[in-house]
Structures are given as C-alpha cells and as structure tokens.
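Just one protein chain is left out here, and the rest sit where they should.
Just so it is clear, A and B label the chains in written order, and each chain counts residues from 1 on its own.
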Amino acid sequence: MELLVSGDSSNGSRPGWLLVHAGAVFSFLYLPIAVLIVYSFNGEGVGGFPPHRLTLDWYRILFADAPLWDSVFNSLQVAFAAMMIALAFGIPAALALDRAQFPGKALFRRLVLLPLILPGIITGLSLLMLFNVIGAKLSLMTIILGHGTALISVATTEVFAGLQKLDRAQEEASLDLGANYWQTFWRVTVPNLKLPIIGAALLIFTLSMDEIAVSFFLIGRDNTLPLEIWGRLRRGITPEINAVSTIIFIFSLVTIVFWYRLRVRAEGTADVGAELIEGTARPER
Amino acid sequence: MPPTTTSATAITAGMSSAAKPNLLSIRNVAKTFGRNIVLRNVSLEIAEGEFLTILGESGSGKTTLLRIIAGFESATSGELWMGDERLGSVRLDHQPPYRRRVNTVFQHYALFPHLTVEQNVAYGLRVAKRPEEEIRQRVAEALDKVKMSAHAKSKPSKISGGQQQRVALARALVNRPRLLLLDEPLSALDANLRRQMQVELKSLQREVGIAFVFVTHDQEEAMVMSDRIALLRSGELEQVATPREIYRRPATAYVAQFIGHTNLLKGEVRSGVARAGSLSWSATLPDGPVLFSLRPEHVRPAGTGTTSGAVRVRGKVLQQAFHGATELLRVECADGLVLVMRTASGVGSQNEVELEFSPADAVVVRESPERS
Partner (left out) sequence: MFSRAYKTVVTVPPLMWVAVFLLVPYLLMFCYSFWSVSPAQTIVHSWNLDNYKELLQKTVYWQTLLRSMWIAARVMLFSLLLGYPLAYFLSFYAGKRKDLFYQMVIIPLWVSYLVRAYAWKTILGSDGVLNTLLQYVHVTSHPLDFLLYSPFAVVLTLTHIYTPFTFLPIYAVLEHIPRNLVEASHDLGATPAQTFWKVIFPLSIPGVLAGATFAFVLSLGDFLAPLLLGGPSGIMISNIVVSLFGAAYNWPLGAAISLGMLVIVVSLLFFSERLEKKWSFS
C-alpha cells in the first residue's frame, strides 16, 4: 500500500519552522475569536487591556433584547426555507449534471456554481434589479429567494460528489427487478445520498444563518440576525455584540464538527469541503 | 519468540566465502508496527553482482524488508551494513534514503507525472548536480538500454504500463547504484509481457553487473530469474539457496509446498525403516517422526523407473489436470493417502494406476510450525 499512505513521516523528521508556522497560523485564526469571547465576560466592555471584572451582564442584556431575538427568528425561518429551496433544486441539478446531456449543459454548470465564487454583492445586486423590475417588495421572501439561489451550488456540489461515488449498478439492479424510476429514486438513490444530503443541508443552513453580503441588498423591513448586528455596529460597539458573537461561534463550532463527523462517516477523511472549491475550480471533472 | 536457527544455516548456504565484505549485510533485523510483528530477526548477506529474490506471500514481510533496505522504514532492531572497498563496512541504516547508494524500482513505478520520460530518468543526476553534458549522455544510454529512446519526450500518462516500468528501471539504473531494489515490478503486467520482462530483466542485470534484490510472491518468477532465493514466511527466513538447491532440497515443508508442487508424507522411522501410511522403505535415519517431500515428477507409473528398490503402490485416479507438456494426476491410494503424479501428456485418461518412486527422491524436511 504505497500509494496514499499518508501520515507516515517518510519525509523524515519534520522541520521545526513548519511547526512554528502552523502554530502561528492557528493562533492568528483563533486569537481574535478568543479575544471576542473573553471580552464578552468583561465588565468594562470592549477594548482595554487587561480585562477586569468578570460578569455575565452582557449575556443578561442579550437575552432580554427582543429585537435581536426577532431577528434570530427571522434568520431561522429564512435558513430553513432557503435550505428547502436549495435542496429541492440542487439535488435535481446534481442528477442532471451526472446523468443528462442537454444543450447549454456547460453554461448551466457554470451558472449554478458561480454564486459560490462570485462576491456576494454581484449576486445580491443582480437579484435586487430583478425584484425591482418585476415590482416585488423587499422582504424576508426576497432574502429567502436570494439565499436559496446562492446556495443551490452547495447542494449541487455535495450531492454530485455523492453521485460519483454511487454504484450505478445498484440503480440498474433496481430497474431490473421491476421498480420504475420514481421508486428507484426513493428506494435506492436517495438512501445512498443520505449523508451528502444531510451534510449539504447542515452547511446550507449554517451559511444562510451567517449570510450578510447578499442579504444586505435584499432586506425589507425585517432583519436577519447578521443584519441586525450590522445595524447596531454602525451605531457603535457594545459588548452585547461580543456576547451574541460568542454564542454564534459556539453554534457554528458544534454544527461544523458534527458535519465533519458526518462526512468522515460517509467517505473517510480529507477533501472534506474541498469539493466545493474543486467544484468551481475544476468543473470538468 | 525465540529466534530460529533457520537464518544461521540459511546464511551459509549457497554463499561463497569471500575475503572482501559483502555488498549488503542485514543483521538481526526486526520490525514491528504497533503490536504487529512484521519481521523477526532476519539476517541475510547479499553479494556483489548477484540477483537475489526475496520470495514470500503477502504479509510475509518481504516488502517491509525491502523498504528497510531502501530507507523508507527503519528497523525496530538490527543493523544494516554496506561493504565498502576503502572503508570496510559502513553502517547503512542510520542514513536517510537520499544518501544511500541504493535505488528502487517501485511497484507502481512512481514516475513523476509532470516530467517527461527523459526528465524522469535524469532526476537523480540533476539532484546530484552532475554536469549537463554528462547527464545527457548517461540518460540517452540508459534509455537505450531499456529500449525507450523513442519515447524520451513523452509524459508518463501517455505510455503503457510496460513502458513505464522500463522508464522506472532506467531512472534507477542511470545513477549507478551499488544495489538495485525491485518491489514486485512485474505484478501489474499481463502474463505474456511478464515473461518477456523476466528475461529482459535477467539479461539486463548480467549486463550492468549491479546486484539486484527482487521482491515477488510468484515462485516461478523467482526460480527463473534468481541466482539465489530467500524465502520469507511470517517475517522469518525459511531458506536461502539457489533455485536448484531450494527445489531439490527444500529445508521445510513450507518451502517444499510453496515452490512447485509436492507430496508431503508424514511418517515415522524405526530401526532404519521409514513408514508413511501403508508405504515403507529402508532409510538410514534416526528413529522418530519424520516428514518427507516427494515431487510429483518423481512419482512415476510402476515399472518405468531404472533404479531398483522402488516403493510401489496402487491407487485410483481422482483428478487428471492437463498442463500442456505434462499432466498432474491425483491418485488415491490405500489408507486414503493421496499422491500427486506428474507424467508426460498423452497417456489418456486412466482409472486405476500403479505408481512407484525411489526412496532417494523422498527428501526429509522440517515441520513449518504456525507463527503468530
């Protein structure tokens, strides 16, 4: 088994500087978040070193903050709806890319994947112009449509990768044994895609909850959580934001670790999430 | 696990006692991965210019041993010494792979996909910073030797498996190593190509005069190509000898069965008479239980042999397998003893036969106990 035996340092002992560099990068990635969390408990508010009184005041204020919770509720609605849309259109899109040939397939594939790589502003503005032209009023609905559209790409890439690993013979066997396409889809295809679909759903949900760039342009009267935070930020920093950020961080952490475990169960390790990147970088694969 | 004495006797077999140090000296090498013991106390001497095959089943540890010689694994205990005309012996196992004068032909060739055939072959020389003119010349020579000159500018993805294998060979040999390691290089080729490459490899080795250490699980391949065979089982050497020696005088039951076909006869010696089932013959052996190996070609139809004192037995033919030039017959004799006989083809199908063999052809072999 010479081919992919990774982890064995056949490369010799590791260079010290590589370890130091890795440590530095990890620190760089986590220090800001750590600071955020620490100062959410700081009595003196944000900034000012060293932190002083340990307090839960900011969390108390947070929990009493009704408009914030409204926005959380809005975000949850949006995330859930966007997830439905993204899956409802992303799964067939993956199937289409895997199995069908049709004119404009290459263009279709690129269009589907584009929102992943495009700056959110372009996606947001183009949709804004659409809604403007058809006279639709901006609201949570428009945000849902925006998220759904942007996140179809996530569903498509994840499910597509799962389809590549699917043994075509299973579906052929099902058809051979008398099931029609619809039955085969539900009895054979979908169960095999369970893990990619759940993974995609989790990812879409999380991304939607955090989404701000596209939402920025499609927002109506009701705020989503990121936009509510954004609004307050424009008015000034309060440690309450640290508190809500800490909570967001914890939720993201739990979700992603859970998602990762799911992926590892589905297909060993590595390349996790990278298909999203590879899907856009090398769509011909 | 106490070390067996196989290794000690194996070392002395088939080796010329030379005054100068051997090319490679493997001394008491053991290797464990976690709780898995892969090699136990292996000792082996490799001579200059010889073609040595390390033969064994998968899991026998042969690849691990090769990788230890190459430097990709380090032995858990034991030493490797490389003979040097000036310095005597130099300790090899403390050197990283890129400082050893050993090169490897990998099982899946491991050609660099981003380099052309030419650049692949030149790799080692470039790394050693040899002058360009020398590199060009040596690379051309090496490619010529493996008959790949026409493909010098191709990329590995564009050439066939057999061709990739030649390139891998050239890439290793161009560096003039003192020892060339080959890790089952022919296993990915189909049968005919394989046979052709065996012949080519053998003559190539003679031509360049470098010692080859060849790893394979294919005993026929080992027999065809090697000057000596080292048979490895569960991390220990069963026997190290020339092909003829190992075939005619297998040391253990395992060797007898692994190489070629054989009949294993379990018996007992008492007062100079060996008894195996209903068969008996006189044998100058000490009293006690004994195991014989009898090759099918030494079992012949009764009355066809030239020597007297043959042991005869009657039996019923269970199975007759056609192998081209010869046939193998499985014959059930009295007491349920089954003997395999090899005869020339064309004897037609038979039911009842009478067989005989000369006691001299029954070779005593040791038991091969199970190893954990």
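Everything that follows uses one rule, which is that a residue touches a chain if its C-beta (ideal position, glycine included) is under 8 Å from a C-beta of that chain, and two chains touch if they have at least 3 such contacts.
Keep in mind the model is a prediction, meaning the values are calculated, not measured.
J.: Which one, B:F51, B:W81 or B:F106, makes contact with the chain that was left out?
T.: B:F106
J.: Given the full complex, what residues of chain B touch the hidden partner chain?
T.: Touch set of chain B with respect to the missing chain: 70-72, 96-99, 102-104, 106-108, 110-114, 123-124, 127-128, 155, 157, 171-172, 175.
J.: I need the residue numbers on chain A that touch the omitted chain, in ascending order.
T.: Residue positions of chain A that touch the missing chain: 2-12, 14-15, 18-19, 21-22, 25-26, 28-30, 32-33, 35-36, 39, 46-50, 88-90, 92-93, 95-96, 99-100, 102, 108, 111-112, 114-115, 117-122, 125-130, 132-133, 145, 149, 152, 168, 171-172, 175, 181, 203, 206-207, 209-210, 212-213, 216-217, 226, 229-230, 233, 237, 241-242, 245, 248-249, 252-253, 255-257, 260, 264, 269-274, 276-278, 280-284.
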